[in-house]
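For this depiction, one protein chain was excluded, whereas all remaining protein chains were kept in their positions.
All chains are identified by letter, namely A and B, in their written order; residue positions are counted from 1 within each chain.
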Amino acid sequence: MKNLPVKFSTNQKFAAAALVFGLLAALVSFTKSNNNSDLDLQQLASLVENEKDHIDATELADWIMQKRSDYILIDTRSKSDYNEYHIPTAQNILLQKLINENFSAYKKIVIYSEGGTHGAQGWFFLKSKGYKEVYFLRYGLNEWIDDLLFPKVSKEMYESNSEEYQNIARKAAFFGGEVELSDSTNIKTKTYRREGC
Amino acid sequence: MNAPFYKYDIFSFDQSLIIAFIIGIAFGFFLERAGFGSSKKLAAQFYFYDMTVFKVMFTAIITAMLGLFWLSYFGFVNIYLIELIPTYVLPQLIGGLIFGVGFVMGGFCPGTCAVAVTTGKIDGLFTLFGMMFGIFIFGEGFPLIENFYYSTNAGELTLTEYLNIPYGVLVFIIVIIALLGFYGAEILEKKFSKKYEKLAR
Partner (left out) sequence: MFKSIKEKKAEPFMNPYKAGIGLGLVLLLAFVIMGRGLGASGAFTSLVTAGVNAVDSVHAQNNGMYSSYIGDGKVSIFKDWLVFEVLGVFAGGFISGFFARRIKKDVEHGPRITNKKRLFFAFTGGMIMGIGAKFARGCTSGQALTGGALLNAGSWIFMLAIFAGAYAFAYFFRRQWI
């Protein structure tokens, strides 16, 4: 059916080419990975756009409630602000000190500020130092207070006592907050995004 | 660099639809060239006497993978702009198992049943209708499985991130695995087609 010797060598040529290009790819990436101080702006930009640079208050709350030990939580505000209130388990490290600290003992670094700006800037500093998993609270402590400590729920949701409501209420209570009833009826409904092909 | 071109607004959405059609033609063309308009050939993969599915699939994967790596390395393409479907571990695992069962039962996958239909295969047509019915069932039942559907979301995750292996090294490893696979496939084919000689084309 097939002229075996001829076909075989064509396939062998393809295989050899693949092998060569693959080997070169491996070698090339070893030379690249030697500079740890390489600032890959493209990668950073893509992290930002793909929203892998931040976490939200509820996710952080989960981590704290689960007593996870693989992250460090950093509060970049002033000492007096920190002493007045800070997210439980947070350490107070100002930006000037942040850039000199060594966080290699932690898998993840989570950083927050009052509104999010310094958190974002701290994120950039840490990423440029080469830390792999750095996240900030997008809207800072404000987000923690508005979304987690004192979340607003509609009357319908409060009365429904659904599992979702109970989750929200439980988390708020855990950190010493409580649910707030909102009068407005424009609740953010879940928008479904199409994914995949 | 200005590639992927569409992501750099080199052409419009409407123009991209024409490009979609052309790319689709090339896609369908090669699927049929490989013989994937035939359910027997596709299903044969799972009886080891015709490993074309594996050969074509993995050759395509390493071709595109190598091409992308090198285009990215020389700065011709910004790979970070290429859309990545998020990883949902459990749904994709379970979905894959289910899909596999359906594949060996129906003898087609969605792309290949399109090719089968336009080359006259009635069983391809039935598979296509079945698939749409399956999608319909899924849609109607969506509220029931919604929580599972969105569970175990790992976000956009690549193997390089997950395994913590440099991109180029991983490319090389996959090439090796593929080539070893091809070698093994040739052996399996010879062994099993003797068994089912009258059925292999």
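The rule is simple: a contact is a pair of C-beta atoms (placed from the backbone, for glycine too) under 8 Å apart; a residue touches a chain by one contact, two chains touch by 3 or more.
Not measured: the values here are computed from a predicted model.
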Discussion item. Take the complete complex as the reference. Which residues in chain A touch the chain that isn't displayed?
Written reply: 1, 7, 10-11, 14, 190, 192-197
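Assume only the chains that are shown with their structure count from here on.
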Worksheet item: When the C-alpha atoms of chain A and chain B are each averaged to a single point, how far apart are the two points in Å?
Response: 30
Worksheet entry | Interface residues, chain B side, partner chain A - complex | 59, 62-63, 66, 69-70, 73, 78, 80-81, 85-86, 155-156, 166-169, 171-176, 178-179, 182
Practice prompt. Sort out for me which residues of chain A touch chain B in the complex.
Written response: 11, 14-15, 18-19, 21-30, 32-33, 42-43, 45-46, 50, 52, 195-197
